[in-house]
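Take a look at the structure below.
== subunit A ==
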Amino acid sequence: MEFSLSAIANQVDTWLHANCASWLALTIEFVIVGLLCIALFAVLGLVLIMMERKVSAYMQLRLGPNRVGPKGMFQTLADTLKLLVKEGLTPNGADKFLFNLAPFIVMIAAMLVLAPIGFAKDFVIWDINIGVLYISAISSIGVIGILMAGWASNNKYSLLGAMRSGAQIVSYELSAGLSILTIVIFTQDMSMGQIVASQADGWWIWKGHIPVIISFIIFLIAVTAETNRAPFDLAEAESELTAGFHTEYSGMKFALFFLAEYVNIFIVCAVGATLFLGGWMPLHIGNWADFNRIMDYIPSSVWFFGKTFFLIFVIMWFRWTFPRLRIDQLLNLEWKYLLPISMFNLLLATFIAIQGWYL
Partner candidate 1 sequence: MNREELQSAITALNADITFEEGGEYLTANIPADACRDIMQALHNLPAFEMDYMFCLTCVDWKTHLTMVYHLESRKHAHAVVIKSKLDRENPEIETLSDIWRTAEFLEREVYDLFGVRFIHHSDLRRLLLTDDWEGYPLRKDYEDPINMIKL
Partner candidate 2 sequence: MLQEVAQKETGDLVINVGPQHPSTHGVLHLVITLNGETIKKVEPHLGYIHRSIEKMCESLSYRQFIYSTSRMDYLSAHINNHACALAVEKGLQIEIPERAQVIRVLMDELTRLASHQLWWGALAMDVGAITPFFHAFREREVLNDIMEETCGARLTMNYMVPGGVMFDLHPNFQSRVKDFITLFKSKLPEYDELVTGNVIFQNRMKQVGFISAEDAVSYGCTGPTLRGSGVSCDIRKHHPYELYDKLQFTEPLETGGDCWARYLVRMEEMRQSLHIVEQLIDNIPEGEFQAKTKAVLKLPKGEFYSRVETARGELGVYIVSEGGLTPYRIKFRSPGFSNLSALDHMARGQKIGDLVAIMGTLDLVIPDIDR
């Protein structure tokens, strides 16, 4: 009996339908899914912030947090507690409504993208048939929250940060979308479930030839920019704009922004893992039957989270190595390099797909 999330989900579903009316069962399932999402967010926030601290520490010849709990594991928990009890200040000249709304918009946008992502075999909230389109549509809502935060803070630093973020996300949305399209061309399907299923005999990064490798690199760069991570953290740019759009935020509202950043990273990396690295599909090599069987024993959720965390690590690695780009260089990179390359790449991918040169 192998561990399977979908089996648990099915059991719960059957039990609910056996014991309640169908509308009630549906409602309870909604509530459970919502609670699970929030719980996932909370856990992700703690884990990812801890991971970031440790990664940065080791790259910077430091030990990182090591005092609270075993090996400093409870450091982020302690920080969260601190942020919870901290006074949430609202500046005098701020637009109070928008100022308070902004962190929630950012958070909700991050939460919505979770829907079509398959966390394990047959374990997905809603495998919508235009999943890829849905993701690229919803993920750009987050910028509205950032713009709102920057504008409502009534602070020039915040405003500049927000404008930068707007310009940045609008541009990088393009190449992120185009690199996703490469995969859509190969799978000829926009549903995330189908995309994962198409990788049963090999991940796209292996069998997709050069276009997929190029689009994978472009995707990584573009999503790093979309999540406002260094080296594209111009919206925050702490050496230029002190803290950019969340300069005026404190306490829990700041924590929401902070959490949303990490959740966004998780989501884009999950999307990347699904599209390019086969989602929850285990690693199979040709006809090594024994090897493949061993790989199958590893639960699909472990595969999914392993791949996602690998991508998260790469993005953190970027952050702790590179200097920040300047705003015009950031736009140059997009419009002069990434966009032409990904357009050319798309042509190449189409050509290969028409010729049927992939498996």
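Behind the choice of candidates: all candidates are chains of the complex that A comes from, given by their letters.
Methods note: a contact is a pair of C-beta atoms (placed from the backbone, for glycine too) under 8 Å apart; a residue touches a chain by one contact, two chains touch by 3 or more; residues count from 1.
Just so it is clear, the structure is predicted and the values come from calculations on it, not from any experiment.
Engineer: Counting any copy, say which of 1 or 2 touches subunit A in this complex.
Structural biologist: Every other option belongs but stays apart; subunit A touches 2.
Engineer: Which of the residues in subunit A end up touching candidate 2 in this complex?
Structural biologist: 56, 59-62, 156-157, 160, 164, 230-231, 233-234, 237-242, 320-329
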